[in-house]
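Take a look at the structure set out below.
Every protein chain but one is kept in place in this view of the complex.
Naming follows writing order (A and B), and every chain is counted from residue 1.
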Amino acid sequence: MTMVHRRRRASTPRRLGRLALIVATCAFLCLFLLVPLASVFVEAWRQGAHAFLESIDDPDALAAIRLTLFVALVSVPLNVVFGVAAAWAMTRFTFRGKALLGALIDLPLSVSPVVSGLLFVLMFGAQGWFGPWLAAHGINIIFAVPGLVLATIFITLPFVARELIPLMQAQGTEEEEAARVLGASGWQTFFRVTLPNIRWALLYGVLLSNARAMGEFGAVSVVSGHIRGLTTTMPLEVEMRYNEYNYVGAFAIASLLALLALVTLAVKAALEWRFHADTDVVAAARRRGT
Amino acid sequence: MRRRVLPGFGLSLGYTLTWLCLVVLLPLAALAWKASGIGFEGVARLFTSPRTLSALKLSFGGALLAAMANVVIGLVVTWALVRYRFPGRRLLDALIDLPFALPTAVAGIALTAIYAPNGWLGQWLVPLGIKVAYTPLGVLLAMVFVGFPFVVRTLQPVLQSLERDVEEAAESLGATGAQTFLRVILPTLVPTLLTGFALSLARGVGEYGSVIFIAGNIPNRSEIAPLLIVQRLEEFDYATASALGIVMLAFSLLLLVLVATLQRWTRRWAEPAT
Partner (left out) sequence: MKLRPALFALAATVITAPALAKDVTLLNVSYDPTRELYKALNTAFVADWKASHAGDSVTIRMSHGGSGKQARAVVDGLPADVVTLALAYDIDAVADRGLLAKDWQARLPDNASPYTSTIVFLVRKGNPKGIRDWGDLVKPGIQVVTPNPKTSGGARWNFLAAWGYALKQPGGNDDTAKAFVKALFQHVPVLDTGARGATNTFAQRGMGDVLVAWENEALLAKREPGGDQFDIVVPSITIVAEPPVAVVDKNAAAHGTTEVAEAYLKFLYTPQAQEIEARNFYRPRSPEVAAKYASQFPQVKTFTLAEVFGDWRKAQAKFFADGALFDQVGPGN
């Protein structure tokens, strides 16, 4: 409500400024995101709905979809736990080497996808550190699902932590300290005070990790072995089909990945609806109360 | 002082360090071990090769420019998405993650299709003398694309939680919109913007999949550093490939540390303002 009031009161130049910002944003996002998205769908539907559906309703494609979901389902929660722990340590305490720890968390981002797959080959490959031992014990890590999960965890590791750290830093610790002083236990403080405060950042972290986990190609392609129907994720299936002159099939799978954006939309809408009253009331109360 | 009020120091730090060691440090140690195979001489040869240098320059220069562009564009976009209500806002907001969800190769193919001389936009741009596809400009574009979600998604929660009363106070004291933004809001956003900058930079430096489709890949002109690594791998020369990887990693780490230092400095500078 307050927003509506303010908008009405705003002077003409400010209104123009706002309009300009909105137009610029829409224009940029349309050109930069919507047009590529549209081109993916245009390619996928170039030979009509039948060809599109046929290329998705295929055992290899379905296996790839299942595998991609599985890998994301394992790696994203692990990174959420890591991200929350890391952000808690980084923002709630002072200790030596904090800057170094921050850099270490970012490290996987600086590793080129071309190299990040190689890392695991050097560790678990037949010529790698643990390769001979693993082979002797019949354990498969690379060219099997564990390798895909490991590589995915590696590349998505920083996202949740990176989302949480700036926000938790900006928010400070007063509320949590107050809760502690009032007798809440550590976990109670975390679940009742911290978690509600960071939920949006956490959500963005999860969205980023999930999108990246499902869309990653470079690192995963090195450790996958590309065995069709067995170790091929959706992005790998896209690449393989493209290389086989199956343009429509490749873009059909790619368009499914692009639909993730719609999942994002749904999750956010649901959360917004769920927390809508809560956010406004609490924020207003907090502003007035403190 | 506040140090011991909150619990969980040992648990959170211990867990963080263990996980980091297992998932990040150990694999990177394997890379360093492999890279050491080329010896001092190999490193020297790598660094005196004009081709390597020009590829590194393109990857790092491109990523720096792309990160800067992302910070500016990202700030505008996030501001509009968080502060204003307009039709289509939710859809645009959901689209932000698209560059992550699309496999990089698809992004590369789609961008090339749009900006190639016969593409949707290319057919208008090329007659104006703006060649994007198959030039270093295309490399830049792909890097902006893959790094874009970082800036928006790091800025968004901070901007959402930014208390409006400070702005309102500034306004009631007679500050203009621009003054409020520059003196009050921007300083508090700078650390976050720097985070977005760093992430976008790091991603751009190593990017391969989307760039190779639009770059043209001509040595000394539009060849990126990760492509050189792939070429060494094709020759089964793991050691040189690893060494190149380590060199790139060291460079980006240096940049990240620089950004982190800058961030601490700006945070101190921002504190009195809030």
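Assume a residue touches a chain if its C-beta (ideal position, glycine included) is under 8 Å from a C-beta of that chain, and two chains touch if they have at least 3 such contacts.
Nothing here was measured: the structure is a model prediction, and the numbers come from that model.
**Student:** Which residue, A:F28, A:F41, A:W129 or A:Y247, contacts the hidden chain when the whole complex is considered?
**Tutor:** Reading the full complex, the residue touching the unseen chain is A:Y247.
**Student:** What residues on subunit A make contact with the chain left out of this view?
**Tutor:** 46-47, 121, 124-128, 131, 135, 142-143, 221-222, 225-230, 240, 242-248
**Student:** So which bits of subunit B touch the chain we can't see?
**Tutor:** Touching the missing chain: residues 51, 109, 112-113, 116-119, 133-134, 212-213, 216-221, 223, 227, 230-237, 240.
Everything below uses one rule, namely that only the chains that are shown with their structure count from here on.
**Student:** Centroid from C-alpha atoms only, then distance subunit A to subunit B, rounded to Å. What do you get?
**Tutor:** 15
**Student:** Would you pull the subunit A residues touching subunit B in the complex into a rising list?
**Tutor:** Touching subunit B from subunit A are residues 3, 14, 17-18, 21-22, 24-26, 28-29, 31-37, 39-40, 43, 81-82, 85-86, 88-89, 92-95, 99, 101-115, 118-120, 122-123, 128-129, 150, 153-154, 157-158, 162-163, 165-167, 169-171, 173, 176-177, 180-181, 186, 189-190, 197-198, 200-201, 204-205, 207-208, 211-212, 214-218, 234-235, 238-239, 242, 250-251, 254, 257-258, 260-262, 264-265, 268-269, 287.
**Student:** Under the definition above, what is the set of subunit B residues touching subunit A in their complex?
**Tutor:** My answer: residues 2-3, 5-9, 11-13, 15-17, 19-20, 23-28, 30-31, 33-34, 73, 76-77, 79-81, 84-86, 88, 90-107, 109-111, 113-114, 120-121, 144-145, 148-150, 153-154, 156-158, 160-165, 177, 188, 191-192, 195, 198-199, 202-203, 205-209, 225-226, 229-230, 233, 238, 241-242, 245, 248-249, 252-253, 256-257, 260-261, 264, 267.
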